[in-house]
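Selected chains only, in their assembly positions.
Lettered A, B and C in written order, each chain numbered from 1.
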Amino acid sequence: MLFKDYETIVFAGDSVTDMGSTLPVGDSPLWDALGNGYVREIDSMLNAFYPEVHVRVVNSGVNGNTSTEMLERWQRDVLDLNPDYVSLLIGGNDVWRQFDSPSYTGQHVLPDETEKSIRKMIEMTVSKVKKMFIISPYFMEPLKDDPMRARMDEYGAICKRLADEYGCEYVDFQGMYDEYFKYRHPASIAWDRMHPSRVGATLMAREFLSHCDFDMLHKPE
Amino acid sequence: MLFKDYETIVFAGDSVTDMGSTLPVGDSPLWDALGNGYVREIDSMLNAFYPEVHVRVVNSGVNGNTSTEMLERWQRDVLDLNPDYVSLLIGGNDVWRQFDSPSYTGQHVLPDETEKSIRKMIEMTVSKVKKMFIISPYFMEPLKDDPMRARMDEYGAICKRLADEYGCEYVDFQGMYDEYFKYRHPASIAWDRMHPSRVGATLMAREFLSHCDFDMLHKPE
Amino acid sequence: MLFKDYETIVFAGDSVTDMGSTLPVGDSPLWDALGNGYVREIDSMLNAFYPEVHVRVVNSGVNGNTSTEMLERWQRDVLDLNPDYVSLLIGGNDVWRQFDSPSYTGQHVLPDETEKSIRKMIEMTVSKVKKMFIISPYFMEPLKDDPMRARMDEYGAICKRLADEYGCEYVDFQGMYDEYFKYRHPASIAWDRMHPSRVGATLMAREFLSHCDFDMLHKPE
């Protein structure tokens, strides 16, 4: 498996990452400090299936964060934690406000600014860690004609482009959900098409770990 | 205007009608008893713009109701209130559970049962009131390829067919929203695409009142 | 309509404006941040009836504010928001404390001070915005012999005089309510004769918008 004994991975992001974790940073396995989303599921699978490896999982998600706000707290809430690995899932709110609050342009983060912020976060990080994961923001709408889905795809393309440019590992949650929605309707995962149920968290955890040489059937001998 | 002094209109339905009203029936203008949705907006417009006419507005919405459950409480929560007019908006949950809880078939209400229940409610009512309104259930998804939207349209068609058959007034909330979504994304009205914000409630109130010979500019002379 | 795409209007005032909005300033359409009074109704009508125009509505009301307190926070809570339009409804508490707390003269704001504060707020603002609205404070007591109503009329006259002097748009909520109370008793709008029910909010919104070339029947073609 990718992660070695006593390494640290920090998951940075917005409410989709946070999901009730301790603010600003959930850095303990106790008292639901890691929240109830995909970060918790990843932690559960790591500890359940690889008990012989000790990985420190940290949840650095904060509700409502845009990429601009994520950048502002990057040093304090990510780098200062001395991670060996960093995962970044951001951009959802950059897009969402354009559609749920269209008159409040001060809350919209346009593609250029998003790209600039993510680029900056990568540059601050990539040389200091063993690997950086860039996760695509997603909208649980499989119909690509939906304007918010189309807009989200623009931001996902930025993420993919930057990941490639800097040699980060790109994790495609949007693509994973597109596959899933061939069988189930998005309402079964999230009424608001953003914040996943536990089923969604499990899907996201497995998808993420598939990029980490993680064996779902592993037991220590 | 359609409604005359001291007449009563009862709005029956599910959570979209209820929106925090007193349970099971909100029968007072005080203390938010009428909830915060389209029923409250209709009441506000009636009282604000036609103060010379006194209309008793009653909210008989209950969260989560399917058409089957609506029928079960029809006598007690609608007819026993001696309405002059009745409005029915039902069917949303009949469809929603098929998509957010696909494995729990016991919670699904299929078209035949929905039709039977609505027919029964109309037959119990139509001869006793001056007019009955049948409102289309809706899904705030303008893309008709979405399977839940497509399914909702089936139920809307049932409502329209029954309204025509029995001479009820058909109010097309789905069509009204389709027009609106040419200009705004559904996320601006409802993240879950079901429970309207106050903007949605205002839209729905104006649409309903447009079937009632109601003049938005009226002032008593 | 008066407001153009992506313009901002800030509504300043006391509890009648605030009505549960985010403090000190409600600057988002989400989570009831705009409160439940006339500001919310104006926002709802703007968004519901003119979806092709995007107007940013901001609620800058704070419970209990006198004109003195409003002036103190004017720069931060109004001008710093870069409004294109500003509306001011103040003075109610200046008067009310004279009648409900007659022995506590430190809480009374007398006409001279009120006039001086409103004049100052107008002068700080009028050259920076496209239009400033001055709304009359009101007391929902149609009998002009009532001493508090008589006193409130003095303050309303100050507002009208200043609006005329500086070319502001004067909106007469007191006159609008006087008309309404020919048909209904004040108790139907507010037991305390100050804080309007949703019916009152709807009345106030329509009155305000009648000064904005707003068409209640408008739909985008």
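Criterion: contacts are C-beta pairs under 8 Å (C-beta built on N, C-alpha and C of every residue); 3 or more make two chains touch, one makes a residue touch a chain.
No experiment lies behind these values; they were computed from the predicted model shown.
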Full complex stoichiometry in copies [only 3 chains shown in place]: 8
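Quick note on the criterion: only the chains that are shown with their structure count from here on.
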Distance between chain centroids, defined by C-alpha means - chain A, chain C (Å): 44
Length of the line joining the C-alpha centres of chain A and chain B, rounded to whole Å: 39
Whole-Å gap separating chain B and chain C, where each centre is the average of the chain's CA atoms: 33
Per-residue multi-chain contacts in chain A, two or more chains: 100-102
Sites on chain A touched by chain B in the complex: 96, 99-102, 143, 145-148, 184-185, 187-188, 191-194
Footprint of chain C on chain A - complex, ascending: 100-107
Complex interface listing, chain B residues touching chain C: 29, 40-41, 43-45, 47-49, 51-52, 179-180, 182-184, 188, 197-203, 206, 216-217, 219-220
